[in-house]
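Please see the structure below; I have some questions.
Omission of a single protein chain aside, the complex is shown with its protein chains in their original locations.
Note that the chains take the letters A, B and C in the order they are written out, and that residue 1 is the start of every chain.
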Amino acid sequence: MNFNLSEAATKRKELMSYAAQELMRPISRQFDEEEHTEPWDFFNTMWEASKGSRESTSITGDNPTQEEKPKSAAKASEGTLIAAVQIEELAWGDAGLYLAIPNPGLGGAAVSAAGTAEQKKRFLGDFHEGKPRWGAMAITEPHFGSDSKQVATTARRDGDEWVLNGTKIFCTSGYRALELSEGFVIVWATLDKSRGRPAIKSFVVPAGTPGVTVSKLEDKMGIRASDTAQIVFEDARIPADNILGTEEIVEKGRAGFKGVMATFDATRPIVAASGIGVARAALDFVKDTLAENGIEIRYEASRNEMTVLESEVIDMETQLQAARLLTWRACNMMDRGERNSCEASMCKAKAGLVATKLTQKCVELLGPLGYSRKLLVEKWMRDAKIADIYEGTQQINQMIIARSILGYSSTELN
Amino acid sequence: MNFNLSEAATKRKELMSYAAQELMRPISRQFDEEEHTEPWDFFNTMWEASKGSRESTSITGDNPTQEEKPKSAAKASEGTLIAAVQIEELAWGDAGLYLAIPNPGLGGAAVSAAGTAEQKKRFLGDFHEGKPRWGAMAITEPHFGSDSKQVATTARRDGDEWVLNGTKIFCTSGYRALELSEGFVIVWATLDKSRGRPAIKSFVVPAGTPGVTVSKLEDKMGIRASDTAQIVFEDARIPADNILGTEEIVEKGRAGFKGVMATFDATRPIVAASGIGVARAALDFVKDTLAENGIEIRYEASRNEMTVLESEVIDMETQLQAARLLTWRACNMMDRGERNSCEASMCKAKAGLVATKLTQKCVELLGPLGYSRKLLVEKWMRDAKIADIYEGTQQINQMIIARSILGYSSTELN
Amino acid sequence: MIDLRLDEEQQLIQDTVTAFASEQIRPAAHEADETGTIPASIIDKAWELGLIQASIPEEYGGYGQSQSAVTGTIVAEGLAEGDLAIALHALSPRLVVDAVLHLGNEQQKKSILPRYCGEKFAAGSAAVLEPRWDFALDKLDTTAKTDGDGFVISGHKCFVPLAREAQDIIVYASDDNGVTGAFVVQPDTPGVEIGEREKNMGVRGLETYEVAFNDCRVDGGARLGSDARPLLRRARVAQSAMAVGVAKAALDYSLDYAKDREVFGVKVAQKQAIAFMLADMATEIDACRLVNWEAAWNLDQSNDAAREVAMAHRYASDTVMSVTDNGIQVLGGHGFIRDHPVEMWARNGRGFATFEGLASV
Partner (left out) sequence: MIDLRLDEEQQLIQDTVTAFASEQIRPAAHEADETGTIPASIIDKAWELGLIQASIPEEYGGYGQSQSAVTGTIVAEGLAEGDLAIALHALSPRLVVDAVLHLGNEQQKKSILPRYCGEKFAAGSAAVLEPRWDFALDKLDTTAKTDGDGFVISGHKCFVPLAREAQDIIVYASDDNGVTGAFVVQPDTPGVEIGEREKNMGVRGLETYEVAFNDCRVDGGARLGSDARPLLRRARVAQSAMAVGVAKAALDYSLDYAKDREVFGVKVAQKQAIAFMLADMATEIDACRLVNWEAAWNLDQSNDAAREVAMAHRYASDTVMSVTDNGIQVLGGHGFIRDHPVEMWARNGRGFATFEGLASV
C-alpha cells in the first residue's frame, strides 16, 4: 500500500500544474465569456509541447487504453494513474480549455482500444505533426442520451466504402476536429438497426469528408471553451477500412459492443479526475481566502466549538479526497489490466456528485464574491456540473455499480 | 390562512400532553426494557378516560375517516387535524404506548371507512363499554410487504359463513385484540387470487373465533410497548355479514380495492404525526439541555460565527416544522373532504425521513448521554424509525407522489 | 383554526400573477439572460397589474388594499416562476415602498410614496450587500454617522439593483450606535458613485451595480425609523418565496421533459430513480412554501418572526439549489445546454443564499 505519487507522476503533475497556472488561468475568464472563439495561442503552445511527447496525449485519456497490457509489462504500469493526476491539474486550471487541447481525444482512445496496428499508425501515427489537430467521438443522437444502443445513424456498405447517414449531438471538439483542423471523428453507427447492440460499430470519419456538416455549436452552462458540436451526415462516404474492429455482427465479447463500451472503463476515471480538478480549484480558493483572513480550520475541534464554516471545509476536503482515492483505485486496476467497470463507475459517480455539490457550496461560502463573475468560483460551479453528466450520468453509473454488486444483467436491472 | 390551533384543538392538545407527561413518560423506559409485558394501569386509565368520549378514539386515527363527510358539515370540520395534533402529543410521550392504547385502532378506521351503519354499530357501537378492548388491522403476510395485492389469505364462502385461511404478520395490537380482550382484527383476504386486487376484501374477525392463533410476537428495534403479532388462520369461520363492503368483485371505484387503499389517505397523516411527536421529544430534550447549559441558538448568526451545534438544531427545527405543516395540510384536505392521497404520502414520506434522521442526530449531539439507556433519547431513535416504514415505506410513498404528479397509473410507474 | 389555504382574494391574485408570468415573463426569460436586457414593455405590463400601487394607501395615491406579507409571497413566487431577473426588476419599487410604509413617518410617506403611484413604472432600489466574502447583515461596513441634523453615509455596496434609474435607494448602514438603519438616498445625491454594471453568475437580466458612498450627506429626514432589521426579514421572506418559484419552474419543466423523453424503451419518468427524484422535489417545494408562508403569516401578525424567517430563508436557499440541480440531472446532457432554461434556474437559484434585501413583500 502506498499513498505517495511516483517520481514520474510527480514530474508530470508539476508540469501540468505549470501549464494550468501559467497558460490556462490567465485566459480562463476570457474564453468563458467569449464562447465559440478560439484560444489559438494556447492551442499552439500545447501543440508544440505535445510534439513527440507520448505522455502528453495521456491528458485526454487515450493513453490508458494504450497502456492496457495485462501483466505484459514486468514493471507495474501507471499510465492511467498518471493520466488522472495530470488531468486533475489541467482541469484545476480550466476544465473547458483542458477539453479543448488539440489531441486525439476520445476518438484517439477508441482507435487505440479497438483499432488495428495499421489504423493506429494511419490515424494516430503522425497525429502530432504539423498544425494543431483534434480527434473526437460522436455517440449521442438527438433522440437518446444514455441508452447508446439506440444509435440510429446508419452505415451502409457500398463497394469499398461505407456510407454514413444520421445526426450526432454533444460531440466534444467535433467542430475543431472537422472544420478547424485535419482531425477526425469516431462515429458510432449501426449496420442493421434490427440487430441491436452487436450491429453498432465505430467508424473513423476524417475532416473534409463530403456530406459531413457541423450544423450547430451548443451554448452551454459551463466548459464554454470546449466546443460541443452537432454533426449531420448525409451520404458521407469513407473508405471501407475506416471501420474499427470487425464488420461482422458478433453477438458477444469485447470485439462487439462490449468492446466499445469497455473504453468507458478507461475514460470514466479520467472524467472523474477532471471533476476533482475543478472542485479542488474551488476548494483551494476558499481555503486561501480563509488563510488570508487568518481563519484556520480546527480539524479536531468539538461540535460545540467548530463553526459551520470550518465544518463545511472539512466535509469538502473529505469528500474530495474520497473521490480522488476511488479514482486512483480504478486507475490502479486499469494499469494492472484488471477489469474495473464497477470501480470506474464508482469513482465517476462519486466525483461527479462531489464536484457538483462542492463547487455549489464554495460559491455560497464566498457570498457576493462567490456569485460575481469577477472571480472564477462561479465559473467552476458551472464547469463542474458536466462531470456528473457526460461519460454516463450519475444514474447510469449507479446502475452499472448496482448490476455489478448484484450480479445482474442489463435485462435484470435497467 | 391561519397557523393557530383552534380552541378545541388546543384543548385536546393540552389534554394529551398531560397524558403524555404524567401517564406515559414515567413508564416509558420500563415497557421498552420489559418487552411483551402489559402496562395494565395505563390501559385502564386510558380506557376509563375514553369511555363515552368520541374524540378520544381519534387518537388512533379512526376518527378522521368517520369525519369524512364531504361538504356535509356546514362548519368546517377539523377532526383529522385534531387527531394529528393529539397523536403528536401522545407519540411525544411514548410512541409504543400510544400504539398500545386500547381502542378500535386501524381496524376501527376500516370499519368506519368501509362498513355499513349496522356494522359500525355492531363492531364500534358498544366498543368502549366494559373492559379495555383493541381493534387491529391485518394486511401484511410473510411473503409480501408493500405489494398488498399479493394477499394470499383466502376467504371462502360456506353457507352463511366465511372461512379464512392464511398467515398474517406485523399486525399491530393483534395479540391484545384477540387474546387479551374482546376485540377484533380486520383481515385482508382474497375471494379469488386469480382476480387480483378487486377480489381482496376485508373481514372482521372477532376475538375468540376458533381457528385463529397468535403464533408469534415480534421482537422489535423500537415501539416495544406495542404488540406486533403474527396470526395464523386455519379454517377460521366468521358470519357472512362480517365482510366490509360488497362481496362482489368490483373492478373499479372506491367500493373495491381502491376503497380499501383510501383509508391510507387518513392514516398516513396520523403516522406522520406520530413520527413528528417522537422527533419533537428528542429535539425538545436537546434544546432543554442546551438551555440548561446556557447555550442559546443564534438563528440570525452568520456561517462564520454559528457553531455546528446551533446549525444542526436550526436544521432540525426547520425540518420538523416542514413535516408538521405538510401533515396539517393533508389533514386540512381530509377534513374538507378533498382527495389527499398525494399530500398524505408527501407528509408521511417527509415525516418518516425527518423522524429517522433527526432522532439519529440527537443521539449523536448528546454524546455518551445520548447513547445511554439512562436517558430516553436513544429509545426515541429506535421508536422513530418505524414511521418511515409502516403504513407505506418511504419508497412506496415516493411512488404514490410520483404517480400523482406525473399522472401515471400503477402500471406506468411501479 | 389551522387553515393552510389561500383565501379567495389571494387565490385571485395568484391566478393573475401566474398567468402573467407564464404568458408574458417566461417567453422573455432566456433572451433577458443572454442579452442582459429586459424589455421595457414587460415591466410596463407588470406595472399595469397594480401589484405595487395596491399596497399603498389611497391618500398617497395607491389603491389602499391590505398589505399582507403572505400575499406578498404569492406575488413574489408567481412572478419568479416566470423569471427571477424580471420579477426582481418589476417588484423593485417595493424595496422603497415597503420600507417607507413600515418605518416611514407621515412626512416621508407623503413625499416618497406618490412617486410609485404614477402611470408608468418607477424603479426603486436598495443597497444592502457589500463586496466581501464574509458579508453578514449584523456587520455592515457601511456607516451612517450623525452630522449635525443629518447623516454622512460612507461605504461600498454591491448588487444594488437598477441603481441608475431608481427614484430612491434604501441604503442600509450602521449608525453611531452600531444599529442597522435604513436611509432613503436619491442616486443623484452628491457622494453617490454608481460603478460599472455588475456581471454575475445568474439573474443576468437584472441591472445591478456596485455603488460607493463617499461621505454622502443626507438630511435627518432620510432615515426611516430606527432599527431596520425588520425590513431585511421581509426581504428574506420575499426572496424565499422567489426561491420557491424558481424551484417550481425547474420541477415543472423537468417533469414535462421526463414524461416526454424515452430511455431504455420507456419514458424517463417511468424510471424510479427519476420519478422518486421528482417526487422529492415536489415535496420539498411544498414544504418550503408552507414554512415560508408561516414566516410571512407571523409578520402579518406583527410578530418579529426572526426565528421563522431565518429558518424559512435557509431552507428555501438550500432547496432551490438542490431542486434546480436535480432538474439539470433529469435532463441529462440537455440540462447543461442553455437552450433549456434549467441551467439558468440553477445559476439563479444559487444566488438566494447570498441575496439580501433584493425584494420585499
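Just so we're on the same page, a residue touches a chain if its C-beta (ideal position, glycine included) is under 8 Å from a C-beta of that chain, and two chains touch if they have at least 3 such contacts.
Predicted model, so just to flag it, every value in this text is computed and none were measured.
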| item | value |
| --- | --- |
| Given B:V163, B:I386 or B:L406, the one touching the chain that is not displayed | B:I386 |
| Touching residue (missing chain; options C:L6, C:A54 or C:A273) | C:A273 |
| Residues of subunit C (touch criterion as defined above) contacting the omitted chain | 271-273, 276 |
| Touch list for subunit B against the chain that is not drawn | 140, 143-147, 169-170, 218-222, 228, 289, 293, 356, 360, 363-374, 378-379, 381-382, 385-386, 388-390, 393-395, 398, 414 |
| Where the missing chain touches subunit A, by residue | 1-6, 9, 76, 78, 81, 299-302, 304-305, 314-315, 317-318, 321-323, 325-326, 328-329, 331-332, 343, 346, 349-350, 395, 398-399, 401-402, 405-406, 408, 412-413 |
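Quick note on the criterion: only the chains that are shown with their structure count from here on.
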| item | value |
| --- | --- |
| Multi-partner residues of subunit B (each touching 2 or more other chains) | 304-305 |
| Residue numbers of subunit C (touch at least two other chains) | 134 |
